[in-house]
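Down below is the structure, laid out as structure tokens.
What you see is the complex with one protein chain gone and the rest in place.
The letters A and B name the chains in turn, as written, and every chain counts its residues from 1.
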Amino acid sequence: MNATVVRLTYRALLGGRRAWLLLLMSVLLLAMAVLLRVTVGVDHQVTADFLGAVAVAALVPLFGLIVGTGVIGPEIDDGSIVYLLSKPISRPRIILSKFAVAAVGTVLFAAVPTFVAGLVMSGTAGRIALGFGAAALVASVAYSAIFLLLSVVTRHAVVYGLAYALIWEGLLGSFVPGARTLSVQQWSLSLTEAISTRDLVSSDVRLAVAGVLLAVVIVGATWYAGQRLRVLSLAGEE
Amino acid sequence: MTDSPAGVIHDIGYRKYDGPRLGRGRVTRALYAHSLRGAYGLGRSARAKVLPMLLLGVMCIPAFVIAVIANVASGVTTELVLPYSRYVVVTQGILTIFVAAQAPASLSRDLRFKTVPLYFSRPLERSDYVLAKFGALTTALFLLIAAPLLIMYIGALLAELPAGRETGDLLLALLGAVIFSAVFAGVGLVIASLTARRGFGVAAIITVFALSFAAVSALQGIIRYEVDDPTLAGWLGLLSPITLADGFQTWVLDASSSAVAPPPGATGGVVFVLVTFAVIGACWALLNLRYRKVAVS
């Protein structure tokens, strides 16, 4: 990892409208958690439903998308990546540095608020907050890796990433049982199932399998992104 | 190119243009047509066509299925499996992707390459530009919604369902489609106009639409069923473009609601209508404001 690349990346990420959008969404999540706590009281099923549907299924993938594409996408788009590529830093190292920023960023903006929302709604009972926080954590890291790879491979990473997040994980996941075994959401929810003591969340994937798949995806995507960056060509538009 | 065929240029010479010069109205229409075609990738590279056409296809597939079912099972069913007006809410993901991809494609290009001053140094006013772009994307979305509805309608007619009823339902649904299109297009364009980076525009639009819908639905579900407060749940529908337009449709066109909780009562309905128009108007105003600043770069 290279400290300068890390520094430049996180400053670019936090320096603009992207950061405001992310902050706004995190704040809204917390606001909703508070609203629910006030209107519903403490109801663990509600907590699980809410965090499952809003945080893990929507917020985390979207944040992973915004941050994962945001750490390298704009640079490739306007061509300024050449400055980085012409420095004596190995391409995998560049990717690793950017991945670090993306993972930490997504965790901070998505996973931590999820955990806090869980605390707000259910306190520490049943380790629900912890369970969902952990799920959001691994999902954040996984999505960061996936979307970072997509950004290196195609200039339309955002659209393809959205298609993946919405169609694969969302639509298909509900209709096609097999698809669920290959869903980052399900892998992370298996973690929740394992951690929380209440029987509120069930995942279609066993913890061991999920763990392995997560590790494979995270490491594999990051490694492959490094390889693809080696052969990156800056073509014209579209 | 100092050996450029000066002889050729002298031979033909420069011709003055004495033909008609169309006014603002026609020019705006030309920009509208250009943007509408661009929304479906026509007139651009082949790659630009892939996504919109794919989305159009995916949008129509369920409609085909429904039409086929209506014909095959015409002995058993007396109506379409899915009402016309609910189709748009069920397929909202596709609409969202379309807006997210095409709103930035429409605006961000001109912003990024700073082509905007070239437009405004012509007899085109800022409001004309906004009107053309807003109108074009609204129309594009309307076509996206109307196509599958027409397919279902034809299927219904072929299955000899009551023509009068089906036509009535279709027309109401098309009216609702106009509102959906305008709201989606407006919100999408406002977000897109804030950034010259197309990728970020796409992500921001999706986030606003998808997240707001996921959040509002979840909250509505919880509040309606677990707290048993359908009124509050209904009001929450104002907070996401999808549920807002659906609420409008439910109340004004007496459509069947697809949201978790419909607008609460008559007051709710009226408020939904007012807010819908206010949102469309606000988007219009914001876009005009945005382009007032942009041209002076």
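Keep in mind that, in the parts below, a residue touches a chain if its C-beta (ideal position, glycine included) is under 8 Å from a C-beta of that chain, and two chains touch if they have at least 3 such contacts.
Simple rule for what comes next: contacts and distances are computed from a predicted model.
Trainee: Which listed name, "ABC transporter ATP-binding protein", "RNA polymerase sigma factor", "Formate hydrogenlyase" or "Cytochrome c oxidase subunit III", is the one UniProt assigns to the chain that has been left out?
Mentor: "ABC transporter ATP-binding protein"
Trainee: Per the definition of touch given earlier, which of B:Y40, B:Y119, B:F134 or B:W235 contacts the omitted chain?
Mentor: B:Y119
Trainee: Which chain B residues would touch the chain omitted from the figure, given the whole complex?
Mentor: Given the touch definition above, chain B has residues 1-2, 4, 8-9, 12-17, 19-24, 26-27, 30-31, 34, 43-45, 109-110, 113-115, 117-125, 295-297 touching the missing chain.
Throughout what follows, only the chains that are shown with their structure count from here on.
Trainee: Where on chain B is chain A touching in the complex?
Mentor: Against chain A, chain B makes touches at 44-45, 47-48, 51, 93, 96-97, 100-101, 194-195, 197-200, 202-204, 206-207, 210-211, 214-215, 217-219, 221-223, 226-227, 229, 232.
Trainee: Give every residue of chain A touching chain B within the complex, in rising order.
Mentor: Where chain A meets chain B, its residues are 17-18, 21, 25, 28-29, 32, 35-36, 39-40, 43, 45-46, 49-50, 53-54, 57-59, 62, 65-66, 69-70, 73-74, 77, 155, 157-159, 162-163, 166-167, 170-171, 238.
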